[in-house]
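Apart from one protein chain that is not included, each protein chain of the complex appears where it belongs.
And now, chain A:
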């Protein structure tokens, strides 16, 4: 998925979460995005470390956790890559798993760019969808 595609999936999810368009919803969504942007790099670092040390159980756990947090905000690219990493770790495919951290870093960077735009819109009152 491209940056454009990531932005679209994120915006669709955010628009869904502020369906009633109340100030409380907007404030909640902002908090949720900021929380994700704080937490996702930490989760990715944990996943990368687990892959690096061939701790497959830990890799499954961190991939699953990052997948859930990503999907929750519509970061479909990152969620799909996490699902792939989770599957590879479950199947003990360490050879293929080694390539995942770089792909995940790139997807998370894309998501960061998309969220910056969305946060700007939310704070300026522009429509996000």
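In the analysis below, a residue touches a chain if its C-beta (ideal position, glycine included) is under 8 Å from a C-beta of that chain, and two chains touch if they have at least 3 such contacts; residues count from 1.
To be clear about the criterion, contacts and distances are computed from a predicted model.
Taking the options "Dipeptide transport system permease protein dppB", "CheY-like chemotaxis protein", "Acyl carrier protein" or "Serine protease" in turn, only "CheY-like chemotaxis protein" matches the UniProt protein name of the chain that is not displayed. In the full complex, chain A touches the omitted chain through residues 13, 16-17, 19-20, 24-25, 28, 32, 35-36, 39, 61, 64-65, 67-69, 71-74, 83.
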